[in-house]
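Note that one protein chain of the assembly has been removed; the remaining protein chains are unaltered in position.
For chain A:
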Amino acid sequence: MSNQKSGLKKITSMRLFMPIVCLLVIIIVATITIPGFLTISFQNGVPYGYPVDVINRASELVILAVGMTLVTAASGGQDISVGAVMAVAAAVCCQILSGGEVSVNSLAAPIILAFLAALAASALCGAFNGFLVAKLNIQPMVATLILYTAGRGIAQLITNGQITYIRVDSYQIFGSYIGKFPIPTPVIIAVVVVIITYLILKKTALGLYIESVGINGTASRLVGLNSTMIKFLTYVICGILAGIAGFVASSRIYSADANNIGLNLEMDAILAVALGGNVLGGGKFSLMGSVIGAYTIQALTTVLYGMNVSSDQLPVYKAIVVVIIVVLQSPVFQKALASRKAKSQAAKPAAEGGN
């Protein structure tokens, strides 16, 4: 009996336990309230249904959450400019593809060139943020507020204040499907991003460095780590990932809409990190937690739409659910829960105390 107990305890004390439970609860509630929530149908060889929609729509958020996790862990703060950086990347990408025209039906430059240029632009944004935070020691929230406000303006400047349309099929595949392949391209990109990041963290010591710097910067410096460089690096990575997310988002709508691409997505990304059980004050982190958090948020959004909540009221319901989830995961609540458990155990005769 005690074996079973300790097995259960092992599972519940795992870091990813609560994030997974939250996701499951949302899925269960959705399955009960929305008829046919879990059904997937095929039309023209392409799967349709709520689960597909959730996983597909969450792609950009997953990519952002990965970057946000690293930034949070290393600097104990968040990068709130990622949404705007997405817009910048999209603008650069589309402007190069269109060759300066407002709307084109053929590409003016290879997609790979535009993609790399977009990444370069977003890496530059990340480097700017990283410089302010790591080198000048400005609070992350304040430092990234600069690009949060200026980013969309910069994107407008790049596109001359217009929405640039790229009406070319070969560009649209990054936001839809590659031929008859049944998995949406954004999902593939998100998975690849997660795997690559995971491998980088695993195969180099970067993961350990980031945690170390996030927990104790001075001690990290004294053991030979370059705290400034490591923090800087996380912001650059976060910028690049925002660029990839921006590329996907612009491909979905085959245009660069500076005012709407990635709008408010930075907040969802931060939430995803928090829902993943990560401490927003930095230190130890769980990449998978954030990824699960991202899917949780997207599931929530999609479910609420499915329950016919209008998009104006959506934030209210989202907030309610988020409050519940965050409280469930808070250390204070968990402690209270643990002490209740201890009490009920103490009520039983102290038979084991004899051993």
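Heads up, the rule we're going with is that a residue touches a chain if its C-beta (ideal position, glycine included) is under 8 Å from a C-beta of that chain, and two chains touch if they have at least 3 such contacts; residues count from 1.
As a working rule, contacts and distances are computed from a predicted model.
Colleague: Considering the UniProt annotation of the chain absent from this complex, which name among "Phosphoenolpyruvate-protein phosphotransferase", "Pyruvate synthase subunit porC", "Tubulin/FtsZ family, GTPase domain" or "Sugar ABC transporter ATP-binding protein" applies?
Modeller: UniProt lists the chain left out of the view as "Sugar ABC transporter ATP-binding protein".
Colleague: Check the options A:Ala219, A:Met307, A:Ile324 or A:Leu337 and report the residue that touches the missing chain.
Modeller: Result: among the candidates, A:Ala219 touches the missing chain.
Colleague: Touching the absent chain in the whole complex: find that residue among A:Val142, A:Ala205 or A:Val327.
Modeller: Of the listed residues, the one touching the omitted chain is A:Ala205.
Colleague: What is the set of chain A residues that contact the non-displayed chain in the whole complex?
Modeller: 203-206, 208-209, 211-212, 215-216, 218-226, 283-284, 339, 342, 346, 350, 353
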